[in-house]
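Here the complex is missing a single protein chain, while all its other protein chains stay put.
Going by the order they are written in, the chains are A, B and C; count residues from 1 in each one.
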Amino acid sequence: MTVRAATPPWTADEMMTVTAARMLWNGCVCFVGIGLPSAAANLARLLHAPQIVLIYESGTIGTRPEVLPLSIGDGELAETAGTVVPLPEIFAYWLQSGRIDVGFLGAAQVDRFANLNSTVIGPYDRPQVRLPGAGGAPEIAAHARQVFVVLKQSARSFVPKLDFVSSGGFLTGGGARRLCGAPGAGPQAVITDYGILKPQPGSDELALVARYETVTAADAVKATGWPLVVAEQLEVLAPPTAAELEVLRALHARTQIAHSRPVKLPV
Amino acid sequence: MTVRAATPPWTADEMMTVTAARMLWNGCVCFVGIGLPSAAANLARLLHAPQIVLIYESGTIGTRPEVLPLSIGDGELAETAGTVVPLPEIFAYWLQSGRIDVGFLGAAQVDRFANLNSTVIGPYDRPQVRLPGAGGAPEIAAHARQVFVVLKQSARSFVPKLDFVSSGGFLTGGGARRLCGAPGAGPQAVITDYGILKPQPGSDELALVARYETVTAADAVKATGWPLVVAEQLEVLAPPTAAELEVLRALHARTQIAHSRPVKLPV
Amino acid sequence: MPVVTLGEAIASYVRDGDSVALEGFTHLIPFAAGQEIIRQGRRGLHLIRMTPDLVYDQMVGAGCAARLTFSWGGNPGVGSAHRIREAIESGWPQPLAISEHSHAGMAAAYTAGAARLPFGILRGYIGTDLATVNPAVRAVTCPYTGERLATVPALNPDVTILHAQKADRAGNVLISGILGAQKEAGLAARKLIVTVEEVVDDLGAPMNAVVLPHWVVTAIACVPGGAWPSYARGYYSRDNAFYIAWDEVSRDRARFTDWIARYVLGTPDFNGFLARLRADGVGP
Partner (left out) sequence: MPVVTLGEAIASYVRDGDSVALEGFTHLIPFAAGQEIIRQGRRGLHLIRMTPDLVYDQMVGAGCAARLTFSWGGNPGVGSAHRIREAIESGWPQPLAISEHSHAGMAAAYTAGAARLPFGILRGYIGTDLATVNPAVRAVTCPYTGERLATVPALNPDVTILHAQKADRAGNVLISGILGAQKEAGLAARKLIVTVEEVVDDLGAPMNAVVLPHWVVTAIACVPGGAWPSYARGYYSRDNAFYIAWDEVSRDRARFTDWIARYVLGTPDFNGFLARLRADGVGP
């Protein structure tokens, strides 16, 4: 017996976080970015995946933070890590070496072949909006065995053509990725506030394969900047359970308190 | 007023060690090999160069051993080091980066251009004597700002042609080294049991520039497998002082005791 | 290896037009050094840093920089680095040329720099436009497999500035915690300046800790709190509230300019900076 409501008792972020967390398995080695991916990975750790291995690009391996980091290098990540290694080592020995099961990425824009833009809106030389840039994403996208993308869906973020390719997904589709020398399988799921998109065999084009029960496929198509393919068998995702929401909200609450603690320098 | 005797009250090894030690200065960064170079470098540290920086290829930086190591990686080197780094780092960040003032090498054979053989006597494929090999020497010879070679002089070790070039000195001479891309200045002194040989400007050929007062230039020429050039101004090296011998012999005595201590495993 | 004031270190070793890397990956960011460079009015710097966040937002906004080499530029967990954005988007206070990499590429470039190799290799930039817009990203062919691999030119800054927990009286430096590419950036540089929380008799470093020997360090300045609002493990934690507050301060040219004038240009040194923040009730 599930609740159905126009405005359910959880936020879109919570729904996305819970959905992403459910896709991670116990023991999975996960290369985590800040924000929603970090929340999802730690939620999974606190729920069904206690042995998940979380790696942040700051060099913290096997970290188990009590509260979510605001930055990729918060002290909490180091203090609770199994080991902390130099940053060049993280990218060479741990990511490029093919040891990452799941790389978790966000972006400003995604296209139908799951290529990502986190660099610039408008021309690179005369940007309308200069974004922070790629950071670790290009090599996470290339080397992780699979990549999960988490991004709210809208015609402005799900675009027919990226202004800039920061991280390669399936490039031009149709197997182009396999020819380019990227070792990983690429983006295997895009988790949005409408549901889950996955690349279709052969074309590599993203299709809506699952939706939240609060939305329709038509809603998702409307929120996409290209004619979105919808799978014939469209799965309906179970809503967050009370347990999932409780653990997630407690995590955010702990985080809130920790981050608002005033810092005093030893004078 | 100096003692002159056929058999002086010190050994050839002691004379060579003291002579080599005198060539090291306070604060000099020295990449040290096992054996006589290690004894000389530590003698210098205990005498006139307390701030000498000793680096062994095992990764020990700024080490100050109480006793001489038998191996390049004795525990004593690590316990008394300023820091201990991985071996790949020693060769990449510390040697190749050009941070070494003096590299100290031995060898089985040397030729007139101070190229060294520590690999094989006879043909490489059908060796008469297979030697241990080059180890760290090829890159020490290439990258140290200058190289000191320590080797007892004889027609068998000072040869007209090496059986194998393990480490490049001045190659074919006449400035050939500068053309080959080796950043360091190469061997600037060969310290033997007859005296000191140095490369001559222009030709790069080794010439006897100093002798111990217990030998003649003719002795040194006879102990060389090629027609050894003798400098017109032939310096006579001062014999070891009582203080030098006392410190060196105490160091060897301490070392002897430490190395003969029986090892017991915790059962 | 002299222990000097931060003012002396910057005056002696940082020149207009230098390539300067202030490293520290969210941890041990040399904020005090960055502000002293602003205070001394350096111009035309080529700033190098994997994550130009607030420290370079301040330096770029204050007009110190002509070029930026970087791989991610923002306010971590908060949003944009507004001053860097405005310099790139509209050339205020002056145009900022950029050389943009991925983290893996920058790390390889520092590593090559520390090893004094002319370039680093990685299996990187695959299928991205970064390789297109940055002509420094090139390729070599593996002499064994024929595979094409990306290359980046070595980074060898004129000056690298780091903040560390401790130095001993001889000038040996201990860094512990999140290390970023600090060791590589430090060893890649022609000159290395280190600010530290304290100078001690004995580093008490574990055998395999990251220690920079005194003979690779050009100068040390003791600047307690010098990494604030970032953090120094064992001394103070990250001031997330300041990072959040900076979003407002930096969003507006005038407000930013006033902030720099009052707290950086208007104070003699880092202690003066902290004192004024505290006097205004916004200090750590």
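Worth pointing out:
FYI, a contact is a pair of C-beta atoms (placed from the backbone, for glycine too) under 8 Å apart; a residue touches a chain by one contact, two chains touch by 3 or more.
None of the values given here were measured: they were computed from a predicted structure.
Contacts of the undrawn chain with the visible chains, over the full complex, involve A, B, C.
Considering the full assembly, B:Val85 is the residue among B:Val85, B:Val110, B:Val190 or B:Leu206 that touches the omitted chain.
Checked against the full complex, the candidates B:Cys30, B:Val102 or B:Leu171 give a single residue touching the omitted chain, namely B:Leu171. Touching the missing chain, out of B:Met15, B:Val29, B:Leu105 or B:Ala137, is residue B:Ala137.
What subunit C contributes to its contact with the hidden chain is residues 116-119, 121-123, 138-145, 147, 149, 151, 153, 176-177, 179, 206-210, 233.
The omitted chain makes contact with subunit A at the following residues, 27, 29, 53, 61-62, 78-79, 81-85, 92-93, 96-99.
Taking the complete complex into account, residues 34-35, 57-60, 69-75, 77-78, 84-88, 91-92, 95-96, 115, 119, 124, 127-139, 142-143, 164-168, 171, 177, 180-183, 259-260, 262-266 of subunit B touch the chain not shown.
The criterion applied here is as follows: only the chains that are shown with their structure count from here on.
Located most centrally within the structure is C, per distance between chain CA means and the overall CA mean. Work out the mean CA point of subunit A and of subunit B, and you get 58 Å between them.
As a whole-number value, the distance joining the C-alpha centres of subunit A and subunit C reads 28 Å. The residues of subunit C that reach two or more other chains are 183-184, 210, listed in rising order.
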